[in-house]
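With one protein chain removed, the remaining protein chains of the complex are shown where they sit.
In order of appearance the chains are A and B, and numbering begins at 1 in each one.
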Amino acid sequence: MPTVARRIVFAAAFASAAVAVPTAPTSAQATWEPTRPVQFLVPAGTGGGADQMARTIQGIVSKHELMRQPIVVTNKGGGAGAEAFLEVKNSRGNPHVLVITLSNLFTTPLATGVPVSWRDMTPVKMLALDEFVLWVHAESPWHTVSDFIGAAKSQRLRMGGTGSRQEDHIITAAITRATGAQFTYVPFRGGGEVATQLVGRHVDATVNNPIEAVAHWRAGTLRPLCVFDSQRLPVTEKMTATMAWSDIPTCKEAGLDVEYLMLRGIFMPPGVPEAAVAFYIGLLDRVRATPEWQELMRNGAFNTTTMIGADYARWVEREEERHRSLMAEAGFLAR
Amino acid sequence: MADHRGGVRARTAELVAAAAIAALGALVVADAYRIGIAWDLDGPQSGTFPFWTGIIMITASLVTFTFAAFGRSRVLFASSQELASVARLFVPACMFVAGVLVIGLYLPAAALVAWFMAVIGGYRLTTAALSGLAASGVIFVVFEAWFLVALPKGPVEALLGY
Partner (left out) sequence: MENLDALFAGFAVALVPGNLGLMVLGVMLGIVIGVLPGLGGANGIAILLPLTFAMPPVSAIIMLSCIYWGALFGGAITSILFNIPGEPWSVATTFDGYPMAQQGRAAEALTAAFTSSFVGALFAILMITAIAPLIAAFALRFGPPEFFAVMFLSFASFVGLTQGSAWKTLAAMMAGFLMACVGLDTVTGQLRLTFGSTELLRGIDFLVAVIGLFGISEIMIAMEEGLAFRGATARIDPKVVSQVWKALPRHWAIALRSCVIGCWMGVTPAGATPASFMSYGMARRLSKDGPTFGTGRIEGVIAPEVANNAAGVAALLPMLALGVPGSPTAAVLLGGLVMWGLQPGPMLFIEQKEFVWGLVASMYLGNLASLVVVMALVPWFAAILRIPFAIIAPLILIACAIGAFTVNNAAFDLVLMLVFGVVGYVMKKLDYPLAPMVLALVLGNRTEQSFRQSLLLSDGSLGVFFGNWLVGSIMAVGFLMLFWPMLGRLRAAVLARLSR
């Protein structure tokens, strides 16, 4: 368990720091601590998934007193998040700035041409991956993915999603590429709105995150067809009379070869001290160990994969390449 | 009502304003045209709406311009004296904003309060200066300490550990 290991390392470092002279590099690394309030940037507006996660972390840190300085959550959603990333890029060396990312870390620079990239930032930790599920209205005649794709091939269906040239749009384009079925993609402003539009049958399908649509599923108005992951969701608790998250087939096993997961990860400005990165990794490990965090993960049926350091950077790099090719094929790149 | 004191005439201001709006409209129309005003796969392109809005704006301000150009009114927009009073507010306000951009909010805010109280209100210099500092202090406590809202800070605040 990395969490436990990390805690032990942390405690040991702390104990040694109490006696050792702080010139020793190892102890200096572990003893860094914020000396002023930490700015936690959210590259989206208030109320969205990233914002909720950031505020949950803020709440957990203050409730369990995990840090002496407070965390201040700041929304900078301008230009599809470009504003927040630019600010991180320009805060070189400032160890009191964190940013939580969603897929717009890749999509915004590619779609708008704004000069930012994850390479301009220091990767800290992958917190979790957000899943995507293909939803249709419960009264629709489509019970399986092949029903749905068959219908989409014979008539142009309307797909609702959050924003344009972002994750929902990319998944839609990927479905088109995999099956040849064309969709009319209609962008809305937030995941909750998208789900309601499907319940009201103003669109035919959505690729909402689990947490955005779960309430309607349980109320019997929406039906999940498949999950865009390589394996089924882990939560086996029954959500409706007959189904649990784990009963939803993966899209691949249902015959639709599309996979997509969204990064919920933490980055820092470039050129920050190693010790600061180590501090925040330790802090986030302790956040992940709290019951509140685990509750959030369960409610949202998140994929709880976590990574740090070089593994994380490699993952992000691969993901960036994938977005570039997906978006290039869909014609979403900035002109 | 003709005013014979010096100042800016309403007609002049009217012409300048209309011309400025039209120029802004032209800028918008050019940019909108660049990003496309046709019908694309995903509906009307991004430029369509601003393009037509810009066209309407230009038309409307050209009409206003023409009316003003043929008007014979000699009414003043503002007398020199009035402009001077406005400047007494606006110049310090600009310096305040410039100050905030460079050294953070707190010191310029104190200076602004002090300047107004001393120069316009005629208070004693010490009273004004102390009030300014007090105002900054209250702002600091309310925003930074209670509500955890980070306001712009400069080198002086950094020295104090913020």
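Convention: a residue touches a chain if its C-beta (ideal position, glycine included) is under 8 Å from a C-beta of that chain, and two chains touch if they have at least 3 such contacts.
Remember, it's a predicted structure, so these values are computed and weren't measured experimentally.
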Touching residue (missing chain; options B:94, B:125, B:141 or B:158): B:94
Contact set of subunit B toward the excluded chain (per top definition): 10, 13-14, 17-18, 21, 24-25, 27-28, 31-32, 35, 39-40, 42-47, 49-50, 53-54, 56-57, 60-61, 63-64, 67, 77-78, 82, 85-86, 88-90, 93-94, 96-97, 100-101, 105, 109, 112-113, 115-117, 120-123, 131, 135, 139, 142-143, 147-152
Touching residues on subunit A - with respect to the absent chain: 45-47, 51-52, 55-56, 58-59, 62-63, 73-74, 76-80, 82-83, 86, 111-114, 158, 163-166, 169, 184-190, 192-193, 195-197, 199-200, 202-203, 212, 214-216, 218-219, 221, 292, 295, 299, 332
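By our rule, only the chains that are shown with their structure count from here on.
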Distance from subunit B to subunit A - Cα centre to Cα centre, in angstrom: 39
Of subunit B, residues touching subunit A in the complex: 42, 144, 148-150, 161-162
Complex contact set, residues of subunit A against subunit B: 35-37, 39, 70, 72, 74, 164, 185
